[in-house]
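One protein chain omitted, others in place.
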Amino acid sequence: MDYDIPINIAGLNLRNPVIVASGILGLSQSIFNRLYKIGAGAIVSKSISLLPREGYRNPTIVNVGTMSYINAVGLANPGAESFSKEISKNSGPLLVSLVGSDKDEFSDIVRKFSNLKILGFELNLSCPHVEKMGMEIGDDLNLVYDIIKLIKKDTGKPLFVKVGLGKSDIIEVAKVAESAGADGITAINTLRAMKIDIETRCPVLENKIGGLSGSAIMPLGVRCVYELSKSLRIPIIGCGGIMRHSDIVEYMMAGASAVQIGSLIGLKGIYSIGRILRDLRAHLEVSSISDIKEIIGIVHR
Amino acid sequence: MDYDIPINIAGLNLRNPVIVASGILGLSQSIFNRLYKIGAGAIVSKSISLLPREGYRNPTIVNVGTMSYINAVGLANPGAESFSKEISKNSGPLLVSLVGSDKDEFSDIVRKFSNLKILGFELNLSCPHVEKMGMEIGDDLNLVYDIIKLIKKDTGKPLFVKVGLGKSDIIEVAKVAESAGADGITAINTLRAMKIDIETRCPVLENKIGGLSGSAIMPLGVRCVYELSKSLRIPIIGCGGIMRHSDIVEYMMAGASAVQIGSLIGLKGIYSIGRILRDLRAHLEVSSISDIKEIIGIVHR
Amino acid sequence: MELSTDKKLMRMVEIEDVVIESPTVKTFVFKDILGSESKPGQFLMVWIPRKEELPLSVMISDKKNHAAITIRKKGYGSTSLFNKGKGEKIGIRGPYGNSFSFDTSHKNIIFLGGGTGLVPLVRLLYSIKRHQCNFTFIIGAKTRSELFFTQIISEWAEGGKIDLFITTEDGSLGTKGYPTDILRDFLSIHNDTDIIYTCGPEMMMKKAYDLAKTNGVHIEASIERYMKCGIGICSSCCINDKLVCVDGTVFNETKIQKLTEFGISYRNKSGITTQF
Partner (left out) sequence: MELSTDKKLMRMVEIEDVVIESPTVKTFVFKDILGSESKPGQFLMVWIPRKEELPLSVMISDKKNHAAITIRKKGYGSTSLFNKGKGEKIGIRGPYGNSFSFDTSHKNIIFLGGGTGLVPLVRLLYSIKRHQCNFTFIIGAKTRSELFFTQIISEWAEGGKIDLFITTEDGSLGTKGYPTDILRDFLSIHNDTDIIYTCGPEMMMKKAYDLAKTNGVHIEASIERYMKCGIGICSSCCINDKLVCVDGTVFNETKIQKLTEFGISYRNKSGITTQF
């Protein structure tokens, strides 16, 4: 199979614009290799914290119908030390997602990966269901600025900053990220949401509140990418609700230079990556689009 | 048909908790009478501004699948003068929704309705797609406070404040509303969203950006009601994505004292109000819930 | 590309044929299964990308799985559509609304239409022409150059027989005057008329309704109102307590009787009640 729809984003050459989102099959080098074989243009690891985290007790994910999930995994991850060993032999197009509860943690995490063959980093500012991580940090604009400055001092590799629809204005957060030296923005993360079981009268997720992903958030993600691409010069990775090749096209027309997929893999399996790429290639062909770059942000013109 | 599931909210006695949301069949007294006959517990009018508004050109609404819409009607409405004539003979359970671009407008609008037989008002602070109205105002906490104070000075009737997921923290906005004297909170309004047609490479809505409603936002609305009811003492009307009686139950268990429905009517027709009420009554019966009040906020216990 | 079969979702279709009906009227043909299966009187919401979305009655097409729309060039939206050509794309959703009914015991049937109001009537005639009825088709127009569909109507006489009457206000073709003049005269002679189907300017339909009442004849009228959503959610199209987009567009004499706003007032884009 040929997954060639080459793109360039933040100086990175990817064979195609379809990136596996953070938290999706993001813990194992063997799985990364398989995802790459299956067609992924790049892979973002699970968000990695300095120390290991067990995350929340199950249920950590609930399907709310209409191709959407709410999850509250609680950022379970092996921690920076262990994960750097996991990927020590990586040679694939891997971005390591970073999460921390404190400014100083980030340097420590980044340094663990400094000698590894990875593409770069994604900073998770927007995990909506873990207190003092992600969203909470993302809401403090000064902190966002400082963290990005720090990370960029510690690595020469591209840094994408992942933003979401939280308490603060996504555009402002992204602008601060840009001004602090971020090389790209990933938008959007999941949105705080809840599912209650009316028979037992309690929230389904152990953490009660989780993050909404999948189809439900697609029109929100497209809007964010559209608005962000008006205000930013750095490239944007669109994420949220992509289920079909046409969704990818929509994100790119709104201004995304690449996209990430997540829930789709839960709904349609790991091989859906190859299928969506095949459909995307076919679409570009019948639409006589020789370079996918042509369509990036085309609705703004 | 018997639509009796009596509730009391902010001093109002409604025959049932199912309210028709603002903007849904909200312009005509004859239609209000019909909605009441069909079973609605109460009806919120289209948001009324001081002067008439033509709204945006069509398309003003687009179905994005999975039982969700994006709309940008642009707050088309006949204006306060004309609408007060429209409802001059009203005797049904009507709430008038208010929208303005300026603090002083609100008094003028409210006064037009001062002698009419209506239940009260809903202040639309959260229309996500009209600049300088709704959302923009809702993001300025001082302005929110002042507007509510003003309105409450002009009317003794209950005032509900409708909040949404915008740029600012919904809980903070609601708290300010409560402290300014709001009698209840309606949550949530639509969320800024966008649909692009990839064939013609342009946004579908004339206004490009509109508000997402329907199934997609249900888990967001439930979460907001859950969180709001933790922080507020005034009652909450849950709104967003209600499609089945079980969704109503979910909202009420999360803390809502009543609910509003909107998109459902577009998807399943006007008689869906009666059907959802019938299903709700049946559910309460088989669950041996004699007073629906029992379940309000039950997940918090 | 599969064709969508969900009438609620917008589907992009390519204009395959353009028929010039008159200097200001064109018919656009496109492939669309749902549209091709529309019942007479139903309409589509038609999106002219970057411009407008308009409710338009579904016209017939003789191509399998194809539907058509007929547009009269008027303001911004209709002119944008009018200027579209073969190969261009438009978005459609629907068909929406109810439809004309047909009672097989009816033998003497009148169609009364003007302008693009002819579209649903033509679709209706097409669907019932195999029945052995006497069809009388009365068309009104301002002037000769604004007439269209006369050819297609007069060609169709399968089961029954079709009489075509034409009126123009300036007398440039057919009888000088209004189509309702013909209707009045016709009804006074033919007291065996069963039903009148009408679509066109509301004042014309109002007159027809009054005549039908006086003469004890059934009538079904397709009413137009300003439409935003087309799906019964916005109430911009309301007439009394009915929503034209879902409860209509077709109303019979029993229903019209309760529509006190019929022929009297409509709502403008802001929802303000306005006199005709």
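The letters A, B and C name the chains in turn, as written, and every chain counts its residues from 1.
Please note the rule applied: a residue touches a chain if its C-beta (ideal position, glycine included) is under 8 Å from a C-beta of that chain, and two chains touch if they have at least 3 such contacts.
These figures come from a predicted structure and were not determined experimentally.
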Checklist entry - Among the chains in view, which touch the chain not shown? => result A
Checklist entry - In the complete assembly, which of A:P235, A:G266 or A:G297 touches the absent chain? => result A:G266
Item to check | Contact with the hidden chain (one of A:L27, A:I87, A:M194 or A:I295) | outcome: A:L27
Item to check | Of A:S82, A:S101, A:T155 or A:S287, the one touching the omitted chain in the full complex | outcome: A:S82
Item to check | Touching residues on chain A - with respect to the absent chain | outcome: 23-28, 30-31, 33-34, 46, 52-55, 57-63, 65, 71, 73, 76-79, 82-83, 86, 197, 199-200, 202, 204, 206, 262-263, 265-267, 269-270
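As a working rule, only the chains that are shown with their structure count from here on.
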Checklist entry - By C-alpha centroid distance to the whole-protein centroid, which chain wins? => result B
Item to check | Identity of the chain that, by mean CA position, is farthest from chain A | outcome: C
Item to check | Rounded Å distance, chain B centre to chain C centre (Cα mean) | outcome: 36
Checklist outcome for this item: Note: chain B sits from chain A at a C-alpha centroid distance in Å of 33
Checklist outcome for this item: Averaging C-alpha coordinates per chain, one finds the centres of chain A and chain C separated by a number of Å equal to 51
Checklist outcome for this item: Touching two or more other chains in chain A are residues none
Item to check | For chain C, residues contacting two or more additional chains | outcome: none
